[in-house]
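Of the protein chains in this complex, one is absent; all others appear in place.
Entry: subunit A
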C-alpha cells in the first residue's frame, strides 16, 4: 500500500470516491458536478440506442425527411411486420436459442467439473492442464480460424448447429470462475463428506455444485450472451440459410446492396428482445456479478 504524504491538510476534499463527508458544503451542491458528468455520459450512451429505437417506429418515408425529428410523427410497426414476414425470424430464433441454451448448459457443467477438480485436487498434471486452459485465452478461435474450420469440417460438424456448440463449450472464464469459487469453500466440508462415505462424484454433485449456484447463474448469463451475439464462428460453420443464427442472418440483411433501413432497424430491434428479457429477469445478478475472478471470452 502506498502511504500518503502529509502536508496537504489545509486542502478540503472536493469530489471523491465514496468517502464520508467532512466538509461543510451542503450535499446537494457537492452532488452537482459528479451527477452532471454522470448524466451527460449516460445521455451519450443512451442517445444512439434511443435514436435507433425511435427510428424503427417511423414509416419509411419519414426516415430521411428533413428536418429530422426525434419522435416519429406517425408511429408505425410496418417495419416490424415487413421484417418479420420477409425473413424467417422464427427459424433464426429457434436456431440461436438451441445454440445458446445447449452451449450454456454444457459450459456451466463442464466448467464446474473442471474448476472443481482444479480447486480441490492436487496433482502435477492438474497444474499443467490449468496452464493449458489459461493459454486458451491467448488462442481464441479468431486467431486460428482456418485450421479450426478444418477440424470442425473433418469431425463432420460443418453446417450443423453442433459445429457451433461443441467448440464453444470450454471457456477459460468459466473454469476460472468456478476454480476460484471452489477454492473458497473449506476442504473440511469435503473431508466430512468423504468420512460419511459419499463418493467423490456424489460430493461434487450433491454438495459442491449446489453451493456454487450463484457462480453457475452468473456464468450461465454470460455464456448465453456470448453465444446469442456470436458472429464470426457461426458465419464460418453455417452454410445453409435455414440454419443461420440471428447475427449471421442480420448481417446478410446489413450487407445487402440496397439497405432497406426501415426493415433493418426493425429486424435489429427484434433480435435484441431476448437479451432485453434476459436482462430484465436477471438484472440484479448481472449488475452485481463479481466477475473479477474470471476472464472475458
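Note that in this section contacts are C-beta pairs under 8 Å (C-beta built on N, C-alpha and C of every residue); 3 or more make two chains touch, one makes a residue touch a chain; residues count from 1.
Operating definition for what follows: contacts and distances are computed from a predicted model.
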Q: Match the chain absent from this complex view to the correct UniProt protein name in "Dihydroxyacetone kinase subunit DhaK", "FAD-dependent oxidoreductase", "Serine protease" or "Sugar ABC transporter permease".
A: "Sugar ABC transporter permease"
Q | Touching residue (missing chain; options A:83, A:169 or A:238) | A | A:169
Q.
Of the residues A:76, A:137 or A:160, I need the one that contacts the missing chain.
A. A:137
Q. What residue numbers in subunit A mark contact with the hidden partner chain?
A. 1-2, 4, 6-22, 27, 30-31, 33-35, 37-39, 41-42, 45-46, 48-49, 51-52, 55, 63-64, 66-68, 110, 113-114, 116-118, 120-124, 126, 129, 132-133, 135-151, 155, 166-167, 169-170, 175, 187-188, 191-192, 194-195, 197-201, 204, 225, 228-229, 231-232, 236, 246-247, 250-251, 254-255, 261, 264-265, 268, 271-272, 275-276, 278-279, 283, 286-287, 289-292, 295-296
